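Report on one structure; see the data block that follows.
A single protein chain has been omitted; all remaining protein chains appear in their positions.
Going by the order they are written in, the chains are A and B; count residues from 1 in each one.
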Amino acid sequence: MNPSRKSLFQSIKERDPAAKSNLQIILFYPGVHAVFWYRIAHFFYKIKLKFIAYFIMYWVRSILNIEIHPAAKIGKRLFIDHGTGVVIGETAEIGDDVLIYHGVTLGGTGKHQGKRHPTVKDNVVIGAGAKVLGPITIGENSKIGANAVVLTDVPPNSTAVGVPAVIKENGKPVSK
Amino acid sequence: MNPSRKSLFQSIKERDPAAKSNLQIILFYPGVHAVFWYRIAHFFYKIKLKFIAYFIMYWVRSILNIEIHPAAKIGKRLFIDHGTGVVIGETAEIGDDVLIYHGVTLGGTGKHQGKRHPTVKDNVVIGAGAKVLGPITIGENSKIGANAVVLTDVPPNSTAVGVPAVIKENGKPVSK
Partner (left out) sequence: MNPSRKSLFQSIKERDPAAKSNLQIILFYPGVHAVFWYRIAHFFYKIKLKFIAYFIMYWVRSILNIEIHPAAKIGKRLFIDHGTGVVIGETAEIGDDVLIYHGVTLGGTGKHQGKRHPTVKDNVVIGAGAKVLGPITIGENSKIGANAVVLTDVPPNSTAVGVPAVIKENGKPVSK
């Protein structure tokens, strides 16, 4: 096993107490499978074999219930936990060591062309059911609460909770 | 291609910047596939072959992750984008040119018998994860925000945002 795969497994076991062994993660973690197939589809997308890329991700969505556009840019050790209902849009960008729960959307608002999906920086955690919409940036180490709706930039080391989300740094609301 | 199918494709390309070609929509848009199968199931339901209708929609839900009761009434050019987790109940009614994102429920509250699901008028847009519950009416051209919970009528040309949803016309809250 090469070091980067080992560190994916270790990073998952650190983040999910239900993960007991590497074999369990390889066999039974749909979020791990979806990211694996995304990386293959993304390769085909980049070499302009887009229909192969779409075909792969259509079936990944159908079987694993996780939808990742093959053009999205995803960093190292993304862990999608549980995963059902996740939607990651065409122009979304995700940094390293991000943790995304089921039901999360990195989507658009319908108001933008071109770059219209979020940029998520390193070490961000996005809670179950949260909708992060528009060409906004979620700063490093920030946390998005479950079912939050985030429509504005979130600074690093912050939290965003609620519908629409209220953003707090060090426990205090950020003035806008 | 007959004019009404062409207009479905054109309406999708206007509403989804990620849709590049008709072939891509035909092959890889689960929301388009689900509505196609719903129309077949709805035909069987109306001629009282209800078990065939249920059978089709059971497998559509399983493979496409979109659940539409075959008795629901749906107008022209409904576009379900992404679609995972959508639930459309037995007595729901949907007008023309409606856009529904993934995770949307047109469901019941458990307090009504008979007509117990929403009526959604023409040109409505319902954001990802929104729950629209009860025999209420969403007026023409209105927009429902992501993750909103809507339990009351929404007038035409309005927006409904939040949990429970606050309804605004021309940017001002509607008094109740």
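What we mean here is this: a contact is a pair of C-beta atoms (placed from the backbone, for glycine too) under 8 Å apart; a residue touches a chain by one contact, two chains touch by 3 or more.
Nothing here was measured: the structure is a model prediction, and the numbers come from that model.
J.: Determine which one of B:Thr84, B:Thr119, B:Ser142 or B:Ser158 touches the chain that has been left out.
T.: Of all options in B:Thr84, B:Thr119, B:Ser142 or B:Ser158, contact with the hidden chain holds for B:Thr84.
J.: Touching the hidden chain in the full complex, which residues of chain A are there? Just list them.
T.: 15, 17-18, 24, 27-28, 30, 63-65, 82, 84-85, 101-103, 125, 127-129, 145-148, 161-163
J.: Over the whole complex, note the residues of chain B touching the chain we left out.
T.: Interface residues of chain B facing the absent chain: 51, 54-55, 58, 61-62, 65, 67, 69, 84-85, 87, 89-90, 103, 105, 107-108, 110, 113, 116, 129, 131, 133, 147-149, 163-164.
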